[in-house]
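This is the structure I have questions about; it appears just below.
Complex shown without one protein chain; remaining protein chains in place.
The chains carry the letters A and B, assigned in the order they are written, with residues numbered from 1 in each.
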Amino acid sequence: MNRLFKSAAMACVAAFGLGVAPAMAEYPEKPVEMVVPYAPGGSTDVLARKFAQYAEKYLGKPMVVVNKPGAGGQLGFTAISTAKADGYTIGWINSGIITNAITRPDVKFSVDTYDMVANLVTNPGVLSVTGDSGINTLEEFIAAAKKEKLTVSHEGVGGDDFLAVLQLEQAAGIELNKVAFNGDAEAKAALLGGHINAIEGNVSEQVEMASEGGLKPLVVWSKKTAADMPDVPTGAALGYNILSAASRGIAGPKGMEPEALEKLREVATKVANDPEFIEDLKKLNMPMDVMIGDEYLTFMKEQDKAYRDLWEKNPWM
Amino acid sequence: MRRDVIVAAALLLLAVASAAGVWTLEGGARNFPITMAGLLGAGAVILMARSMLGNPPKGQAEADEAPVAYGRLLIVAAITVGFVLAMPWIGFYPATFLYLAGLYCWLTAMRPVAAVGLAVVLTAAIYVLFGLFLAVPTPGGAIISTLLG
Partner (left out) sequence: MEALLVAASNVFSPEALLVLVIGTVVGLFVGALPGLSSTMGVALCIPITFGMDPAIALVLLGAIYCSSVFGGSITAILLRTPGTDASIATTFDGYPMAQRGEGTKAIGMALVASLVGGVFSALVLLFVAPPLSRLALLFGPQEYVFLAIFGMVSIIGVASGQALKGFVTAALGLLLATIGLDLFTGYPRLTLGQDELLDGLPLLPALIGIFSVSQALSLCISNEGAAADKPMLDVKGKVLPEWAVLRRVARTLLRSSVIGSIIGILPGAGTSVAAFISYNEARRHSAHPERFGKGEIEGVAAPEAANNAVTGGSLVPTLTLGIPGNAVTAVFVGGLTIHGLIPGPKLFTQYADVTYTLILSLILANILFALVGLVSAPWISRVIRVPNAVLGPAIIVFSVVGSYALRNSLFDVWLVLGFGVVGFFMERWRFPGAPLVIALVLGPILETNFRRSMQISGGDWTTFFTRPFSLLLIALIVVSLCYPLISRWRGGKRLLG
């Protein structure tokens, strides 16, 4: 009777297109859900869908992208960290899991609530002025900022651009007029229209305009020079030890099945080494920066420490 | 126009509550909401005054409104709430079928067989359009997936 009911229910469910999990087998037995904490069409979403397209080949089961936008990513971060740790729910995280955990201690996520799979992309921060501003180096910018108050855009208090500007102010002993914009498009329009003096953003958003001469990037906040902007000096080269980047990686909830975690890391490694995937990311202007497993965790812990130190000295909220 | 007085009073209350809600924030963050709460409050007070003074603009008498079948509204609303509550348990598509079939049997003059038939057709159409064609996610069914282990 029970079996009859089960098969009837199963048929019913199949008719309605819901997933059916068969009995124990090797991971993965069913599609893996990949949470994107942002809306469809955004850069994380595009990256996730590209990744999913390649991952299916190595995973043997599809990766299904599920968008959970909201609260600047916090809803998605929470969904990933509180998901069942069976390896069937993973998702995309970034430095938001660190900064939000610092400013809002009540959130249900932090560096310690995830098992890191891999970091895929790191898009370094960059400070730019217009091509016709007459400012050509960071030193000239700082000198100008000491004479008059310059206006710099960022994309919201507590974000990685905002924190980079904050660190620059501290290191250079200047005060900037920090104005928030909704995304890089509005900020770029305001800069080109002469309404503000400089923008703090990420390399991939500015590389095209910089190559046209509309923008003049002054400094890249990374350890190595950015591949897309080989002529722009790093902060370290100019004596400012500031690191800022939008990194995007994959993680799952803490305590995932070891077998599943191992498989996911293996899949990420294979995708990251797939020549076609590398070619696609190049087209998308997404600088690859592959860190698997513990290497990624170390990277996130370092960032966590840097931001916590900054918060100690200079709480931004 | 007594009803407008009540609505205006509720809006005034909302304005005051919102203003109180942002009062402790620092200046930049609270100025705009407090200004808007002020505008809403002012509008509500004027609306209240106008209604109480009994000087409604022409063509606005309450008499020209169709009477509301509050009983029916309440039942439809309750069934709809039940529909949304049921979705996470039995899944979106089964819930949709039950919802449509139930409302059609009750609201329309169709024979029950026809009403259920229409519900099946519509549910299937929604599944094809949203589930297959546009591939948008719908709430899953917790009970059904646990039953199947």
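What we mean here is this: contacts are C-beta pairs under 8 Å (C-beta built on N, C-alpha and C of every residue); 3 or more make two chains touch, one makes a residue touch a chain.
Bear in mind that the values here come from a model prediction, so they are computed numbers and not experimental data.
Hidden chain, full complex: it touches shown chains A, B. Here one chain is not drawn; of A:Leu192, A:Leu238 or A:Met288, the residue touching it is A:Leu192. Screening A:Lys57, A:Lys84 or A:Lys149 for touch with the missing chain picks out A:Lys149. Seen across the whole complex, the unshown chain contacts chain B at 3-4, 7-8, 11, 14-15, 18, 21-22, 25-26, 28-30, 32-33, 36-37, 39-40, 43-44, 46-47, 50, 57, 59-60, 65, 68-69, 72-73, 76-77, 80-81, 83-84, 87-88, 92, 96, 99-100, 103-104, 107-110, 118, 122, 126, 129-130, 134-139. Counting the whole complex, the residues of chain A in touch with the unshown chain are 39-43, 45-46, 49-50, 53, 66-72, 74-75, 78, 103, 149, 151, 156-158, 177, 179-183, 185-186, 188-190, 192-196, 208-209, 212, 280, 283-285, 316-317.
In the analysis below, only the chains that are shown with their structure count from here on.
Chain geometry summary: the mean Cα position of chain A and that of chain B are 37 Å apart.
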